[in-house]
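Attaching a single structure in C-alpha cells format; questions to follow.
Here the complex is missing one protein chain, while the rest keep their positions.
A, B and C label the chains in the order they appear, each numbered from 1.
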Amino acid sequence: MSYDIRDLALAERGQQRIDWAARHMPVLRQVRDEFAAAKPFQGRRIAASLHITTETAVLLYALQAGGAELALCASNPLSTRDDVCAALVARGIAVYAQYGEDLPTYQRHLEQTLAIQPHLVMDDGADLIAALHNRPGDNTVLAGIEETTTGVVRVRAMADQKVLRFPVVAVNDTPTKRYFDNRYGTGQNTIDGILRATNVLLAGATFVVAGYGWCGRGIAMRARGMGARVIVSEINATRALEAIMDGFQVLPMHEAAPLGDIFVTATGMAGVIRREHFLTMKDGAILANSGHFDIEVDTAGLRDLAVGEAQLREHMTEFELPHQRKVYLLGQGRLIGQAAAEASPAAIMDLSFADQALSTRYLLEAYQQLDPKVYDVPSEIDERVAALKLRALGVQLDTLNQDQLAYQHSWQMGTV
Amino acid sequence: MSYDIRDLALAERGQQRIDWAARHMPVLRQVRDEFAAAKPFQGRRIAASLHITTETAVLLYALQAGGAELALCASNPLSTRDDVCAALVARGIAVYAQYGEDLPTYQRHLEQTLAIQPHLVMDDGADLIAALHNRPGDNTVLAGIEETTTGVVRVRAMADQKVLRFPVVAVNDTPTKRYFDNRYGTGQNTIDGILRATNVLLAGATFVVAGYGWCGRGIAMRARGMGARVIVSEINATRALEAIMDGFQVLPMHEAAPLGDIFVTATGMAGVIRREHFLTMKDGAILANSGHFDIEVDTAGLRDLAVGEAQLREHMTEFELPHQRKVYLLGQGRLIGQAAAEASPAAIMDLSFADQALSTRYLLEAYQQLDPKVYDVPSEIDERVAALKLRALGVQLDTLNQDQLAYQHSWQMGTV
Amino acid sequence: MSYDIRDLALAERGQQRIDWAARHMPVLRQVRDEFAAAKPFQGRRIAASLHITTETAVLLYALQAGGAELALCASNPLSTRDDVCAALVARGIAVYAQYGEDLPTYQRHLEQTLAIQPHLVMDDGADLIAALHNRPGDNTVLAGIEETTTGVVRVRAMADQKVLRFPVVAVNDTPTKRYFDNRYGTGQNTIDGILRATNVLLAGATFVVAGYGWCGRGIAMRARGMGARVIVSEINATRALEAIMDGFQVLPMHEAAPLGDIFVTATGMAGVIRREHFLTMKDGAILANSGHFDIEVDTAGLRDLAVGEAQLREHMTEFELPHQRKVYLLGQGRLIGQAAAEASPAAIMDLSFADQALSTRYLLEAYQQLDPKVYDVPSEIDERVAALKLRALGVQLDTLNQDQLAYQHSWQMGTV
Partner (left out) sequence: MSYDIRDLALAERGQQRIDWAARHMPVLRQVRDEFAAAKPFQGRRIAASLHITTETAVLLYALQAGGAELALCASNPLSTRDDVCAALVARGIAVYAQYGEDLPTYQRHLEQTLAIQPHLVMDDGADLIAALHNRPGDNTVLAGIEETTTGVVRVRAMADQKVLRFPVVAVNDTPTKRYFDNRYGTGQNTIDGILRATNVLLAGATFVVAGYGWCGRGIAMRARGMGARVIVSEINATRALEAIMDGFQVLPMHEAAPLGDIFVTATGMAGVIRREHFLTMKDGAILANSGHFDIEVDTAGLRDLAVGEAQLREHMTEFELPHQRKVYLLGQGRLIGQAAAEASPAAIMDLSFADQALSTRYLLEAYQQLDPKVYDVPSEIDERVAALKLRALGVQLDTLNQDQLAYQHSWQMGTV
C-alpha cells in the first residue's frame, strides 16, 4: 500500500486518541457494527478528502469494516493530525497527508488519492469533485458526498452549469448535520481555537461575527456565553432581524471594524474582512476565520498592507500596519477550530459521519436511479441518526396515543 | 352597518391604545400608505377571524385604507379587547365580538362575519375556512389566508383530502412570521401571561415546556432568561437533540410531570397534559397553554378529576385533586399570552401583519393562476417585509462587492 | 378599631389573593406557627409603613399571631392594593391607606399609624423613622427595622449625625434579603412592570440600566434574558468593570441617552435621568424607575420641558417634547414593579419578611443591649432563613465529614 505521511511511529498515540473519540461516537459505532455484518462496500473503492482528525478515523474504520478500500487526503493542510494519519496507515488505509504541507504537496496528495480510481468520492469543500471535473472524463466515479456549506455551493454551481457528472448527496444540508455540526460544533471549536491561539479574555471583549447562518449563530451564542459583547454583520435581512432579536447588535463590517477586539468570519464568502477594514481596526485586534476556505479574511491584502510580520505564538501572526497599529491573524486565516483546536468534538461528528456513512451505502445502492444533481440525505437516514443518538444518550421521547394520532389528521375540530 | 360589541363608548380609549401599537408597526404603516395611494381592494369584501387586539386594528385600517369592506369576528373569545372593537366600529368596520363570549355567541358571530359574502377570508386557526367548507357551496370566496401553525395543519388536511375549494396562503410558514412571532412573540407573551396570571417567581422554578418547535423554543429561551430551570418534552428526535444541546433537560411528559412547578404546552396537539400527568404533579403545579386551541391541556379531564374548583385570581383557577393536591390552570387553558397578557407585541405583529396585508393584495391579483392548495407567502413579500423592518430600525446590512458576486457563482476556486 | 381604606367589601377577594401568596411563603408560615405558639409580641404595638401587597399581609398575620397590635400605612401610594387593605382590616389590623392617595393623605395616614404609640416601627424607605425624628421626643419606640437600600442610607445618615434615637436593624443588608429581593425580585418585577405598562417587545430593544448594584444587575440580567441589548451606566469603577465582563456595554448616561429604547434607573440617587438626557432621546423612548423613591427620573424636569402630556395606557404617560419627539414615562416614575406589576413575588418576600419577622422578635428581646445605631440582621437569623427555605424547596446540602472538618482548621498541609 502506498502512502505519504509524517511518521508511522506515531500510530499508537494516534490510535489511543481515536479510541477516545470513538467513546463519544455511539451512533457511528453502531453503524460500523452493521457494516461489519453486511459488508455493503465489498469491492468498492472510496477516495476521501477530509479533515484528518480522530473522528474522521472512526468514520473510515466504519467504511473499512463494510469492506471498502480507502484512500485519503486532507481537505485542509492545517487540520491534519499526523498521529491519526499514522494510525490509519497502520490499519491499512492509504493516507496522503502531512500537517502543514505546502500547496504543491496538497495538490499531489489529492492526485494520489484519486489514483485509487474510486467508485465514490467523499468530499469536504469539493476539492476532489472539482479536480475530477477539471480533467478529461473519469469513468469509475458513480457518486459523491459533500459535507460543507462551501462545497455544496460549488457543486450546485456545477449542477446549474450542467457540468456535474454524477449524483452528489449534500450531507451539509441535512438537519442532523447542519443544526448540530454547524451550530454546536463550530460554535464550540471556534471559541476553543481562539482561546488556544491567544489565551485572551473573552469576558467583556467586543466580538464581531460576520455571518449569522448556522455557524455564525453558534459562534455568536458561545461568544456571548463566555461573556463577550457580540456584534453581527449580515447581508440577509431576515437573518439580521433574527440576530437583533437574539439581542445582538447588527452593524455593517465597516462600522464594526473600529469597534471589535476579536473578529470571526463564517460566511462562505471571500474578502469579508479586507484592506478597508484593517485600516480602521483598533491596535491589538484579533482576526480569525471559521468558514471552510481561507478566503474570508483577505490575508493576501493584509500581508500587502503590513510593514512587519512576526509569529508571536504557534497559531498567531502579528501584522504591523503602516499607522503603527498591530493586528493578529490566527491560524493563517484557515478555519480556526481546525487549525488551532481539534475541530468539532466527537459527539457532534458522530451525527455528521453517521449521515455520511449511511449516505455512502445509500448512494452505492441507488446511484443508478439518480441524476447528476445535488440530493439531500434521505430523511429516513437523518431521522434514524437522530433516534440512535437519543437512544445512546438515554433520552426518551413522548409518543402520540391513538386519540392524538386521530387528532393529527382531523381538520374539523376547532374552537368548540 | 351591523355590529355586535360590548360598548361603543370605549372607542376613544381603544383608539389611543391602537395609536400606541401603530407607533411600533412602521412596516405596516408604510404598507397602509401604499394601499391608501393604490386602492387595491376597491370593491372587495374581506371577512376576518382574528385575535382582536390593538395590532389587529392597525392591520384592518391598512386594508380599509386600500378600499376593502371589512367584517371581523374573534378567533378566540378570551383575546378580544372590547375597547378595540369599539374603535374599529367607530371607524366603520363591522365587528362581531365581545370579550368572554360563550360558544353559541362565538358561532353566531362567525356566521355574521361570513354574511358579508367575502371575496377573501383571513383566518387564525382556520375556523372561518372550516365553517365555509362545512356548508353547501359558497360562491364569493376567491382565496384565503391562514396565520397559525394549527390552522395550516387543518387547511393542509383539507387540501390533502381534496375538499379545499380555493387557494390559501399560509402566512405562518413564512420566515418573517414563523421565526419572529412564534419564537420572540410567543416567547415573550407566554412569560408575560404567566406573570400577570400568577405573579410567581420564575427564578429557580422548574419550568416544563411541551414541544420544541418555534414557539416552544421561544418559551424555553425566555423562561431560562428569567432564571427558570427548563425541561422540554418532545416527540421528534431532531428537535429533542437540539433542546439537549441548547442545555435543556429532555424528558417524556410522564417523567416531567412530578418535577415541574410550571407547565406550558406549545405543540398543536391535543391532550398533551392529561389525567395520568395531573395525578403525579406536585401540590401547587401551574398549567398553561400557548398553542392555538385550548386542547393541549386536557381541561375536561382535569375538571372530571377535581373534587373542588375555585377562581383564585382573574386568570387562575384552582383545582383540588382527590389526593389533596391542588393544581392551578391559567386562562382556562386557552392560549395564555392572549388570555392573560396582550398577545405578541406590536413590533412583532408588524411583520406578520405586513406579510398578511401584502399577501392579501397578492391573492386578489393572482388567485386566477392558483389552485385550491396551500401556498407559501411569495418570497419577494417576505424579503421586502424584512428589509422594510430593518430600515425602520435604522440597521444597515453589508452588501457584496463585484469580486464577491463573482466568487458566489464560481466553483473552480478552492484550496489554492 | 380606626382605619381608612377604600372599600371593606373587597376583603374576601383580598384574602383569596393573600392565601395564594401564602402558598409560596413556607418560611414565613413556619415562623408564624412559632409565633402563634410562643406569643413573643404580647402587649407590643408595632407601626409599619410598607408596600401593602398580599405578601405584606402574610407578614402582618405572623406578627399578629405572635400577639402584636398593628397599625399600617403605605410606603408608596401606588403599590397599595385596596383589596389587601380590606382583608387586613377584616382581620383586625388598623390600616390607613388607599391606592393612589395624594400627598396630604399619605402624610395624614402616616401620622394616624404613629398614633398607635408603637414600641417598634417597621419601615420601608424610612419615612416613619424620619417622621418620628422630625418632631419632639417620642417615648414609646424601642427599636426600628428598615428594609430598603434607600432607607438604610437615610438612617445611617441620622446615626452619623448623632440624631438617631433607637437601634435600627437594616434588613436590606442581610444576604437573604439583598441577594434575593434586590436581584431576583426586582429583576423580575421590573420586567413584569414594563410589560404590563407597555406591552413592548424586549427582544432587540436597547435597554439602558442606570446602576449596577444588586437591583441593577438583576434587571440587566433579566432584560438580557428577554432578548434586549443592555447598556449599563455606573458611577463606581469596580461595578462598571463587572458589568463589562458580564458582557454589557457601559456608557455614561449622556452617551446612552440617544441610544436607548427603554431606560430603567436603580441607583438610590436623585436626577439620574434629567433634562439634558430627555433632550437627546429617541422618539418613543420609555422611562421607568426601580429605585425606592420617584426621584431617579426627574419627572418634574420632564413635565417642565414637555409641551404636551397624555395618559396613553393605565401606567404610561406620553410627554411631547419641544423638538417633536415623544417619550413615555411609566408609573409616574414610581417604582415600576410596584406601580404597574405586583412587586416581588411571594417566594422572594418569604425570605425578606422572615428576616423581618425574626428581627422584630430579636429587637424586642435585645433592644436594651443595643445602642442607637444601625445593626445588621444577626447572622443566625439570616442563616436560619436560608436553611428553612432550602428545606421547603426540598433541596439538600452537602455536609463536611470529620476529615474535612479537620482539614478546614489546618494550615500545615500544602503542596505535599
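List of remarks:
By definition in this document, contacts are C-beta pairs under 8 Å (C-beta built on N, C-alpha and C of every residue); 3 or more make two chains touch, one makes a residue touch a chain.
Since we're looking at a predicted model, the values are computed, not measured.
Screening A:Ala157, A:Val200, A:Ala300 or A:Ala366 against the full complex identifies A:Val200 as the residue touching the chain left out.
Taking the complete complex into account, C:Gly125 is the one of C:Gly14, C:Pro40, C:Gly66 or C:Gly125 that touches the chain left out.
The missing chain, though absent from the display, is touched by one residue of C:Asn139, C:Thr238, C:Gln324 or C:Gln368; that residue is C:Thr238. When the missing chain is restored to the complex, the residue among B:His51, B:His133 or B:Arg224 that touches it is B:Arg224.
Among the residues A:Gly225, A:Gly301 or A:Pro372, only A:Gly225 touches the chain that is left out of the figure. Contacts to the hidden chain, counted on chain C, fall at residues 75-77, 103, 106, 125-127, 130, 134, 153-155, 157-158, 161, 175-176, 179-180, 183-184, 210, 233-238, 240-242, 244-245, 250-253, 255, 269-271, 293-295, 351, 382-383, 386-387, 389-390, 393, 395-401, 403-404, 407-416. Even with one chain removed from view, chain A keeps its contact list with that chain: residues 16-17, 19-20, 23-24, 184-185, 187-188, 191-192, 195-196, 198-204, 221-222, 224-227, 284, 310, 312-313, 316, 341-342, 344-348, 393. Interface residues of chain B with the unshown chain, by the touch rule above, are 201, 203-204, 224, 227-229, 241, 244-249.
Keep this in mind: only the chains that are shown with their structure count from here on.
With centres computed from CA atoms alone, B is the chain lying nearest the middle of all the protein shown. In terms of their C-alpha centroids, the spacing between chain A and chain C amounts to 52 Å.
Chain B and chain C have Cα centroids lying 36 Å from one another. Within chain C, the positions touching two or more other chains are listed as 201, 203-204, 224, 227.
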